[in-house]
Structures are given as C-alpha cells and as structure tokens.
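After the structure tokens below, expect a handful of questions from me.
What you see is the complex with one protein chain gone and the rest in place.
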Amino acid sequence: MTQFLQALVNGVSLASIYALIALGFVIIYKSMQVLNFAQPALLLLGGYWVLYFATVWGWAFPLAIVVGALFAAATGVIVERTTLRPMVGKPVFAVAILTIGLNTVISVIALDLMGVEIRQMGDPWGFGFVEFGGLNIAHRQIAAIVAVAVLVGLLLAFFKYSRLGLAMRATAFDQEVALTQGVSVSTVFALSWAIAAVLAMFGGVFLGSGVGFERSAAVTALKALPVVVVGGLDSIAGAIVGALLVAVSETLAATYQPEYAPFLGKGFSQLVPYVVMLLVLLFKPYGLFGTKEIERV
Amino acid sequence: GDDDAETTTTTAATTTTVAGTTAATTTLPPEPEVAFDLGVTPSPCADAVNEGNGCIYLGVISDLTDGPFAPLGVPLTQAQEDFWAEVNAAGGIDGWDVVITAENTIDAHYDPTQTAEGAVTLADRVLGLAQSLGTPQTLGALPTLVEGDIVAAPATWFSGWAFTDVDAGLIMESGAPYCFEAMNGMEGLYDLRGGTPFTWALVAFPGDYGGDYGAGAKIAAAQLGLGDPVAEILQIPVSFGGSVAETVPALLAAQPDVIVMVTGPTEMAQVAGGLFQNGMTSFQILGAGPTWNVALKGNADLMPLLEAVYVGTSPWAGWDTDTEGHAAMRAAAENHGRTPSGSYVAGWTWQYPWLALLTEAIASGDLTRSNVAAIAATLEDIDYQGILPTRTYAGTPNDHVVRSTFLNQADADTSDGLNPLTDAFVGTIAADFDLAAPCFVG
Amino acid sequence: MRLRPGLIADYRDDVAVFRSNVARFWFAVLLVAVVVLGLGGTLPLIPGLVDFTLTGDLLLIAVTAVFASIGAIGLNIVTGFAGQVSLGHAFFLGVGAFTGAILGGTEVTRQVVDLSTGQFVERTMLVGYDLDLIIWLPAAGLAAAFMGLIVAPVAFRLRGLYLAFVTLGLVFIGEHVFREATVLTGGVGVGRPTGVPSLFGLRFDEAGEVFGIFLSKHQKLFFLGLALLVVLGFVAKNLARSRVGRALAAIRDRDIAAEMMGIPLARYKMIAFVVSSFYAGVAGALLYTAVGQLEPGSFNLLLSIEFIAMVLIGGVATVSGSIMGAVFITFLPRLVKWLAGFWMFGFISDSPTGGLVTLAQMELILFGGLIVVFLILEPLGLYGIWIRIRNYWKAWPFSY
Amino acid sequence: MRARLLHEILPAAEADGSPLLEIEDVHLSFAGVKAIDGVTLTVRRGEVFAVIGPNGAGKTSIFNCISGVYHPGRGSIRFGGRDIIGMRPDRIADLGVARTFQNIELFPQLTVLDNLMLGRHQHLHYGTPAAMIRFGRAAREEARNREVVEGIIEFLDIQQHRKSFVAMLPYGIQKRVELGRALAMAPKLLLLDEPAAGMNLEETEDMARFITDIRHELGIGILLVDHDMHMVMDLADTVLAIDFGRPIAVGTPREIQANQDVIRAYLGQEHAVADPGGAA
Partner (left out) sequence: MLALKNVEVVYSDVILVLRGISLEVPDGKIVALLGANGAGKSTTLRAISGLLDVHRGDLTKGQITLDEHRIDHLPPAKVVKLGIGQALEGRRILAELTVEENLRLGAHTARKTLDVNLARVYELFPQLKERPRFTAGYLSGGQQQMLAIGRALMSSPRFLLLDEPSLGLAPLLVQQIRDIIVEINRQGTGVLLVEQNATMALSIAHHGYIMETGKIVMDKPARELLDDEDVREFYLGLSSEGSKSFAEVKHYRRKKRWLS
C-alpha cells in the first residue's frame, strides 16, 4: 500500500513537471496550430538562466526565478520575431520542422553555456523530504505541485478574462480572419512564445532541482508530447489531465511492471506515455478534450 | 623553446632521442627512407611547432556533446591533444610531429553506428585512432579498422581487447580490464566492510561495458559467497532515452547493501539522488571508472551524501598522484588551461602505447599502416612513466593482461573528486582468474 | 510522319514521365554524371574528371544518400501523395533494417562464463541466416509493408497531427522492441552487423572487379543503390500518375469529397501505408550496409524527422524532390563541416574540444540554422528551386 | 457548335420517366436540431427535380444523406430500386450517384485534367501493381478514359484550363470543373448543390445551358438545389420546397411560385418584382 501511495505521489509530482511543459506546447499550438519542437531547447536555456543566476552569481533563488523568467520570455520573443514571423502563412508542417531546426540551434547554445556535466540548480529544496504516514514526499515535489497550481490558475484566468485568449484561438484557426478583426497576429505569436518559454523554464527548474540539471532534461521535455495528445492539442485542462494520467501510469508501471509483467521488457515505463496516448486516441481521436476538426460538405 | 623544454622535462624524458636530434631535424627534411601511405605527410603539420618535421595525423572518435560519456569524452580528448602538443613542443618524434586536428575528431555520440561511420570517414585521413570511445562502439568500427589496418587506442577497458581474435591486434588497451576491476572492487569492498557478507544489486549499461564489469562483479560475488544480486537492472543511458524511473523503485524495494553501478555519472547521480530523496541512506555504491565524473563534486547538495556512500574503482591512480607521468600530465594541463579530472588522466595515459608504437615504427623506417599495425600487435616495453607498470601486447592474454586496480572514495577535497583508499592491488580472485575468453556472464 | 517536337500526338505521351526528348536527354546526362561521380578514381581514361568524383567519406555519404532517397520516396508516398503525415518512418526503416540483418547476417556466438561451473560456455548472441540479398532485401521490404498494413486501420480514424503522433508512438514502441530483442538486434548501445549485401555470390561489401573494372565496396554499393533507386523511383512515379496516385492526392486534399468520387478511403490509406513502408523497409535494410553496423537506438524520432525534412526540403509529393531532399540532408553535415572550416568562422577553435564553440557544435548550429533559413526562404523546397531554374533554361540545348 | 454530343462520350440513359431515386419520409437530426423532418421525393430518369428552401432548411443535408455522408435516423432512400442507407459513400458513388458541392470541393493541388480523371476512378480497371508497372493494361485504360475526359472538357469549353491547377482558376471556372468531374463519373443521378451560387449572370447562363444539355443528351436524373429562382424555375420539372426540414409544397415551378407558404418562408413578396417571369 505504501508503495502504491508512494508511486502515486511521485506520479503527481512528475505530472506537474509534464504539465508545465505540455502547457507550453498547448499555448503555441492554440495560437499557431504549430507543434513547437523547440520546447526542449527552451527548457534547457530557461533552466540555465536560473541556474546561472542562482549558483554562479549567487542570487537568492526567488530572484533568480524572476529574472530567469524575464530572460526566458525574451528568448521566446526573440526567437518568434526572427524565425517564426517570416513563416506566417506558410504550411504548418514546414513551421514544425523549422522549430526542430531551432531546437538544434538553441540546444547547442544552451549546452555550450551549461557544459556537458550535471550542474546544480541552486534550488533551496535539496534532498529534503517530509515523512507523512510512511510516505516520503520531497520538498521539491511539493514545490513543483504548488507552482503548477499557481501557474495554471494564472493561465486559465488569462484565457478567460482577456480578449487575447480568444484572439489567440482565432489566429490559430484562420490568420487572415483574425487580421480582418483587428487582431495583431504578431503580438499574439510573440506573447504565446513568451509564455511557452517561461513555462518551459519552470519545467527545467523542477527537473534540475535536486540531483542537478543536465542535457537529458530535454529528453523528458519530449515526454510532454504524448501528454498534450492525450489531453487534446489545444486544451489547457487537457494538458493537466493528460499529465496526471500519463505520469501516474508511468510511475505505477515503473514500480510494478518489472515485478508483475517482466515480459514487457526493461524500461517499459518509459514507453507507457505512448501506450496511454495510443489507447486514448483509439477511443477519442482528438484526445480527451481536443477540439474536433469541423468537416462539412 | 628551450625554456619550454625545461618545464616539460618529464615528457622530454620519454623522448630523449627526439630531444637530442631536435636541432638537426628543424633544418633537414624528414628521413627520405621512411615509407608511408595514409595519414602521414612529409610536409609539416598546419601551424607546426617544428617546421622541419613531417606530420602524422591521428584521429579521435569520441562522445563530445550529448552522449552519456560526453562529460568524460571532452577532457579525455583534450588530454590527448595536449599529450601530442607536449611531444611536439619537445621536438616531436625523430623528425615527426603528431596532431589530432578538429577535422579528424569525430563526435559519435556514443553510438556504434556513428562510430563505425566515423571510422570510415577517417579511414583515409589518419594513420590511426588516438581514441575510440566505448566498447560496443569500437567493436562496431572494428571491421573498418581491420580493413584499413588502422590501430586504435580504446577509451574502454573491455577484457576482449586482450584477445587477438577479438581485436585483430589493432586495439592498444591500457590498464586492467573492467572484469578485473570489478573483481578487485568487490573483493576490496568486502575487506573494507570488515569481511562481513553483504547483499548487492547490479545496475549496468547494456553491452560489453556493463557486461564485462558485471561479469567480474558476479564472479567475485560467487567466490566471496555473496550470492546473486538482489536486483539486476539494465540501465539504458539517459541520453538514449533511458530513465532511472524503474531503477529507483526497484532498489528501494530490494534495499541492497551495495549497489554496483556500471553506468555514466548522470545515471549514478540520478539513482543516488532518487534514493536519498526517498529516505534510503544506508547503502554503498561501487562504481566503475567511467561512472565517476569530477563535476559531481560541484554539487553542494549531492556531494556530501555521495562522500558517505560512493566507492569507485579505477585502473590507475587519480590526478594528485605522485608519479613522473602524473607530473607531466599536470604540467601539460596547466599549460593548456585544463581543469583536473580523472578523464584527463585516462586520456593522457592511453597515449603512451601510441608514443611507443610511433617511436618504433619510425625507427623501423616504415610508417605504412600495415607495418604500424603489425608492430602494434606485439608491441613491447610500453613505458607509462610510472602511471602504470611497463607492459607488452605480446603473448597470450593471461601473459600480458593487467590485473591491478585502485579503490577510491568520493571526496570533495581532491582535485578529481576521488580520494584513493588503496594502492594498486590485485585481489586473489582476479589474480587466479583464467582469462580464456573475454569476460561475460551467461 | 515528322511531328513537331513537343507536340503531343497521343494522350499517353502527355502523361509520360519524360514528355520530350529534351527531358529524356537530360535524364540520361544526369544518370551518366552520377555514374561518373561514383566511378571516381577508377576511371583513369578521363583524368580531368577524377577531381570531381566522389571518394572516401564523400562516397560513403553518397551511398547513404542513395539509399536514403529510396526511404524518402517512401515517406513522400504516404505523406506527400496521400497527405498522411507520418512520424513513424524510422520504425519502418528499423523493421526493414533488422529483417535484413537477421536474414542476411551471420550468427554470432560468444564464450560466456557459466557461474555455476566457472567454465566458459558458448552462447548465441545474435541470430543470423546468411541468406542472399535477393531474398533478404525483398523480405525486408515486405516485413515493413506488413507492419504498414497493421498500422493503416489505426491511421484511418485519425487526422493531421493526431495521426502524426500515433505514428510517433510507433517509433517509441519500435525502439523498445528493438532494444529488448537483443538476440535479434544486439540491443541498445550495442547493435549488430547489417545483412551481408551479397547477390548471387557478388559481394557488395568487398572491393573487387565487376565487369573488368575494379571497384571499392562503397562504389559497388553506390551502383547497387543507384540501380534500385532508378527502378523504385520510376515505380513511384508510375504510381503517382495512375488512378491510385490520383486517389491518394484526392484523399490528401479533401477526403470526404474523394469518398463521394467512389474512392474507398480505408483501402487507399492502406495502400499508401503499405507501399510507403515497403520502400522504407528496403531503404532501412540497405541504409547502414556501407557502415556495416546497426544500432536499435538509431531508429528514433530524430531519424523520422530527418526523413520528414528530406521530403519537405526536397519537395512534397514529387519523386525527384524526395531524391534532392535526401541528398541534401545526407550531405548537410558534411557541407556544414566544410563551411565551418572557413575563415569566416574563425572563432571556432582549431582544437576539437576547446574554444568558444567547437567544430562539432558549429556543425549542429549550422545544421539547424540551414534548415531554418531554407524553410524561411524557400518553402517550396529544392524542387521549387529546380522548377524555377528549369523554366529559366527551359529546353536548352534543344531550344529553338 | 460542339463537334460531339455528350452521349457520344458518356453512356446515355433512357429518359423514360421511371423512378430513379426514391426518398421516403426521411428524418435526420443533429444534437437536437432537426435538419430533415419527413422528406419524401422521387426523382425520375430524364427529370430535373429542384429542392428549394431557406438557408438551413436541410437541402444540403438531403444531398448528404443520398451520398451516404449522413445517416438518416428514419425513412428509406432507394436508388435504382436498392436501399442505399448505411452504404459507404464510395459504394453509392459506384452505383451511379455523382454530385457537386455547395462550397467547391475540388482537389486544389491537382490540375483540371487530374480532377476529371478522378471522376473516372471507378471506370479505370486496373490495380496497384499494374499502376506501378504501367505497361499494358494500365496505360491503355488511362488513354481510353482520358479520351472521355477530353470530351467533357470540350463540352464544358474549358480546354485552355486543362493543365491549370484548379486552385488558381477563377471561381466560375472552378464551378464548371466540378460539374465536369461529376459528369466524368458517368452518373445515373446528378446532384447539383447551388451550381450558380456566386456566379455572374453570364456564368449562370452557361451553367443553365450545361444542365439543359446534360439532361437532354444523357437523359439522366438531376436533383438541383439553388437560390437563383430565375434559373431553378426555368429548368426544373418539379420543385419541392422545404422549411425547417419539412416539406411545405411540391409541384410545378408555377404552382410553387404561387404558393403562399413558399412565398412567406422563402421567396418573399418582393421577389415577384425582381423576377418578372415568376408567379402569375
């Protein structure tokens, strides 16, 4: 039982990290209908800013986070301005591949800054944990869950109360129409990139806290892809539900599969996000909450 | 120039003959009698230190950016660059300079396919490989090496390199193979723990690195009466999409006294961190040479915890050791602005066989690849300037294989993060083991 | 009867692959040029040409490019022609590669320690059947095609990016299976040798004389690939201009309307996946023969993406575009290496590991950067550029 | 004048007035919205049958039920005596039902020729392997069907656009190409959903001429939906007016134009002014 609950707790904290990254994907998808494959690189670079301010310059961690978020947002906007802007109106798949090119370039820059070794994030949580009814909950897990709750709340409010939310969705469906309604498509794009980059930065911070930050954080970032698909590419709520579903299945599989279903092979838990994704798509072709594509003749 | 030569006396000592002829060779073209084919030019290297020397090109296939051993691959490669820079600065080898250019350095990301591809790419550009990183990787490239008579110094301690039917006599290994390193490690740890039996788990990379070290650990465990590992986990490198997500719960469930980690530093740190975070503290880690990386000591949260649990084996002594070779290495590192690390020591050490080989080949007047390969297969009297005992590749594996190992403890106060617990030692299990085939457990 | 050249006398000529002698001439010129490139130093009769021919690592890349072209055509069939964006190409390439390696490779055994006795015993590490290329190559294609057949019904339900993701899931499942089936694949990070390219005793992986000309192994593989590419290229082209090709295009553009033209969607999507996977299987089986080594981890998302990039950069829904894209992407790292060597990138350190950016890093930056720049400047792909050049020169030298 | 008549290119039917399409009491609803609510109609060979009604009345939905994209909840649809409800759209097309669409549904990235050849899909008898090799059968079939397509191109007078990609063509021409594609299927029943929408007078006249010619030369049944009352009333033999999915009147054009319910729901009082040839 303790083992099960422990897996559940770990799953929820993993989910919070997936959700952060997944939300970045969703926001850019919502405004551009583009899957931003540069998200892993933004995570690396964002994480690096915080790491740099907190450990190299020795700033207080909250300050490092705030300034890091500004840097991350600026990175997002610069990237959007320089490379995405000229692609307005081009086929979305070309844009998606372009973000892959971007990912390569930004990753190299981030990795050059980071170096190849594992680096300490400078977070205040370390390896501290609280014991709670036989369960060990790490401080950083609690921090991640809280941070996600706050960020998601802010985002939902933003989409609900600001007209930019609607403008973003309109832009995604038909840029020309959005333009005729007076929406500044370029502002929408820049804003969504800034938000996505900041979310990626938080993802990086929580991935890197504790043991340390290094290149493979980018690999984890990719696991947010099945998460967004499970939730539905354009659904914020979907990203959260998807993250929970995927992460909890993953930790449960990691705990129990080697023992109870060894024939599925080693490292199967890493496959679980994709298996969950396939199962969901089998029944819901647009994910759990994705907007259905309208077809009429 | 002379002053430089003074400061690098230790290197000059190994190339006394070269130093002696420096004045003459700077004005004369290289000996016309020396035959050569690929990877060698009679004209000087680009930006040559010695304008009059011919140039020998060595290639490197390493893991430089995003593979599991990139933290090791970079200092390793730097050490090798520096090694030859020092040799050249001291006048070269009898009229020849040796260089590793950026063009001939291939980042194969610890991928066997890319390593093999790298070998093909370098095949008509270099005389041999100053480094080929990774066991399965080097095995993948071997057909190309055989085809082109390309000699390579491996960045791996696979026990198979001792066998001519495995390496075609082309791989010039240094130090004790993983298999013996693990036997010594288990035996040494057993003694350190006061000779009381312990439970143990094995976490290993797939392939011959994990397989070889794992075999040694199992053989030793069997002989020490420790029995089978309570958990045996194949750890896929994180940079290959692997994760410690299954490893940590499995170890938490098994609660072994000792975890033998045959992985990269990242995986080790993540596993250790995961265990700490879940409240598990009373265990020890036995790591292989490549499991450790100096950067770990920079992690102020993790390192204090690691100091308590981490014990690592290594085939030779660490950075701060006092031998002629270590001193030369430290001087070179300082010259080139490198920071201390175990990998730098390794990269440096692996070049001694090449130095011996080139010296002999030049002396023989034939730098063609086939001749160089022929000499390499039975090369003798390789002098490591005290880092390792002088060794040979002639004879059967049991004759020439090195069996000695160092045991170290994580320690933030040393240059490379490891503090030696022992001198070089050969445990009884390793000493008695009959190396009839490469180690690997069924 | 003398017809004005270019005048179409028969509807068949109108849809022919080469619609004029001009086109035929240029295709022949291109083919000869490619053959000469491949022959390299072995053609001493034309000494001046030798400098332009491919040797060493360039030849190795050329071999890879030719095989990759076959794979890119395959992806273009399902993604370009039929509009079903597949990120799963790497999986099909992998199935072909390992089928080829198992059927055409050699069994590997190894001495391992039996812990109970302490003795060395022999164990099979890799299975292999030493079959001829004539068997393992088609078998590789068919094995992949069979996988395509299984996947197609799932694809039928999904659209756009969601389909892309299912196929992406395939890649991860494939990687897992390849990684686990170590006796078949060697396992992750280890791998196994490829199938031996030996056709009725003619070894393509060994240097030797063919028709009196001494060829290196890479030259042999190059010509093998070229022959296959020409055949498979024409087959794809035929398919594209047939009722099947049109049906695929219809499904891509408007699937509901297509169905009302009498096109069964499920059947045609299946055809697209099967044919595409067959090409992928063949390409996969050959892709690594030049290097001789296969590794399960190679068949990952990145490989899929490279193939998508080939199709996109080459030209969507064109056979020649696929080839151009494949050649471009395969040569890109090399091109980048060459570019990076220039003085303008002087800030790259000479040392392989030091400096502000290393050569390896610069290569990656340029690789990504070129893709970005290319897509911004030329969204129609190389094929688009080619059409523009062609329109410019139109019928030269037969212009009148 | 045209060199060839349509029936020299395409199979003609006996315009014997026998029932071709019989729709009986069809109902269809979407999440509470009743799109079709008890429609009954019969289209005979050689007849132009028009359906009119306000926007959202369910006209296109009737078409979609016939083509098999929508599945009516109740009622029956028989084509040539066969019940076609539940059949896949491609099977229904194979039976001889062709249509054009309200919002042009051409394949934009294909040329006019290829769009029309797509219409011939079911008449090209060769499989995937033959397509790959192309020698022999495939080539012969392609050439033979190409001739049919060229005939249709000639009929529609779009020769100069043959090789143009349809996306580049003016709207009016696209409408024509779409008609051509439906014709190429050699249908027994042609469904035309607003063929004159967005066309200027000149183009509408052309369209009207094509419809008349098809009906006279091929003798097939035509089901027509359009909001151009002038055209509908001139061409149709029978008109069915529906509103909110319910039939409100059926009869000859004259009867319909005089029907007060139709005028109230659809035509509007003023229409008589704009359409002097209308109700007497």
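Chains here go by letter, A, B, C and D, matching the order in which they are written, and residues are numbered from 1 within each.
In this section, a contact is a pair of C-beta atoms (placed from the backbone, for glycine too) under 8 Å apart; a residue touches a chain by one contact, two chains touch by 3 or more.
In this text, all values refer to a predicted model and were calculated from it rather than measured experimentally.
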Displayed partners of the chain not shown (whole complex): A, D
Contacting the left-out chain in the complete assembly, out of D:53, D:96, D:119 or D:219: D:53
Residue, one of A:132, A:173 or A:260, that touches the chain absent here: A:173
Options D:11, D:73 or D:198, residue touching the unrepresented chain: D:198
Residues from subunit A at the interface with the omitted partner, ascending: 88-89, 163, 166-167, 169-170, 173-185, 291-294, 296
Contact footprint on subunit D, counting only the chain that is left out: 1, 30, 52-57, 60, 102-103, 170-173, 194, 197-206, 208-209, 212, 227, 229-231, 234-235, 265-268, 270-271, 274, 276-277
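In this section, only the chains that are shown with their structure count from here on.
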Whole-Å gap separating subunit A and subunit C, where each centre is the average of the chain's CA atoms: 33
Centroid spacing, where centroids are CA-atom means, of subunit B and subunit C in whole angstrom: 37
Contacts with two or more other chains, residues of subunit C listed in rising order: 179, 256-257, 260, 361, 364
Subunit D residues counted as touching two or more neighbouring chains: 69, 101, 105
Subunit A - residues contacting subunit D, complex: 297
Interfacial residue positions of subunit A with respect to subunit C in the complex: 35, 83, 86-87, 90-91, 93-95, 97-98, 100-105, 107-109, 111-112, 222, 225-226, 229, 233, 265-268, 270-271, 274-275, 277-278, 281-282, 285-287, 290, 293, 295, 297
Residues on subunit D engaged by subunit A in the complex (per definition of touch): 60, 64, 69, 101-103, 105
